[in-house]
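This report concerns only the one structure given below.
Note that this complex is displayed minus one protein chain, with the remaining chains in position.
Right, chain A next:
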Amino acid sequence: MSETALFIKGVDKFYGPIDHGVHAVKQLNMDVKKGEIIALLGSSGCGKTSTLRMIAGFEAVSRGTISMKGREVQTFAPVKRNVAMAFEGYSLYPPLTVRENIAFALKASRLSQSVVDEKVANIAKLLEIEDIMGRYPSSISGGQQQRASLGRALIRDADLHLLDEPMGQLEPQLRALLRGRIKHFIKERGLTAILVTHDQTEANALADRIAVMEGGVLQQFDTPQMIKERPANLFTGTFVGEPPMNVFSAGISGTSDTVSFGLNEGVKLDYKASDFSHAVRAELMKRSKVVLGIRPYAVRRSEGGVGAKVAVNQWLGDQTHIAADFAGGTMVLVEHDRTNLTIGETVAIRLDPSSLHVFDGDNGRAISHGQELA
């Protein structure tokens, strides 16, 4: 078991008076191992930046503890935490050039000038900003400022690197290029990083584990694969994955041989009891209302399926996205061939039981993923 770099326990963040102000982060528990890359994923305003700022020491922790290297640090000044951060708003120091801004971060480390120069040159090359090193922050583009700010964080030899949307301003090609380089840079040096991102591809590509947040609450904290295959609740299920998971609320009934889901507009999905394990069936039968989820690429068209009326048929160059009216909602299908369906045409679709995610109708918690219990 490797060493824990960061341990967050029961942390609450209130802006304003405790229990009365804005409750930005709620009872957060999280552990990050040394050398891990964590992606913090969630919609705007869900508390990602607040979390990073508490770890860095710019915002007071309202409740709970934050430990690094086994010491509680939540009351420490930022200077004592040995954390590096790339800010959401870049926050470069205007009177200094990009080079000076990046080198500035090393000032307190008292390295020799030649070492500093070499490190700065490496970072500049890594982030493709060699040509703007002599320019001032006010005279470079947003994406360039963002990379300068990222460079200022990465150059430091800190115990923890906090990167708040470090590549949000970059075009996809550059982002893809830097993603690979940054991952290599972090892993090679054994650094520990938490990065905030809105880009799921980035989270999947970079992170060892993803923390999904919503409304200040950590929804799920797991590997990209687990998050995709076994979403803990309806939020994670629909938030992660492109295009998003199809969800339909359903009533549930069954006999000893069958399991039936009754969707809106009288749509009925009948399965054999053996399509689900005993345990899953037992859990399902305890409820009368559930939410069914299925990933768009898992939806199949097949003879004898349930009818759905095609509303959209888009070829995206490498896959076809089909949206069809289904049970009072929309069912999205992804197919890898170029499909040509007529709008208004009825297709038969089949939801394979092994691809079904079933969530509790009341609290949204996952009940089962295919054959297995959640």
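Criterion: contacts are C-beta pairs under 8 Å (C-beta built on N, C-alpha and C of every residue); 3 or more make two chains touch, one makes a residue touch a chain; residues count from 1.
Operating definition for what follows: contacts and distances are computed from a predicted model.
A.B. asks: One chain of this complex is not shown here; going by its UniProt record, which of these names is it: "Pyruvate dehydrogenase E1 component subunit beta", "Nitrite reductase small subunit", "Multiple sugar transport system permease protein" or "FeS cluster assembly protein sufD"?
C.D. replies: From the listed options "Pyruvate dehydrogenase E1 component subunit beta", "Nitrite reductase small subunit", "Multiple sugar transport system permease protein" or "FeS cluster assembly protein sufD", the omitted chain resolves to "Multiple sugar transport system permease protein".
A.B. asks: Determine which one of A:A105, A:M245 or A:I367 touches the chain that has been left out.
C.D. replies: A:A105
A.B. asks: Could you tell me which of A:S44, A:S138 or A:Q173 touches the chain that is not displayed?
C.D. replies: A:S138
A.B. asks: Could you tell which one of A:A84, A:L269 or A:V332 touches the chain left off the display?
C.D. replies: A:A84
A.B. asks: I'm checking contacts with the chain that's been left out. Which of A:M54, A:M68, A:L92 or A:I227 qualifies?
C.D. replies: Considering all chains, including the one not shown, the answer is A:L92.
A.B. asks: Which parts of chain A face the unshown chain closely enough to count as touching?
C.D. replies: 56-58, 77-79, 81-85, 87, 89-95, 104-109, 138, 149, 152, 156
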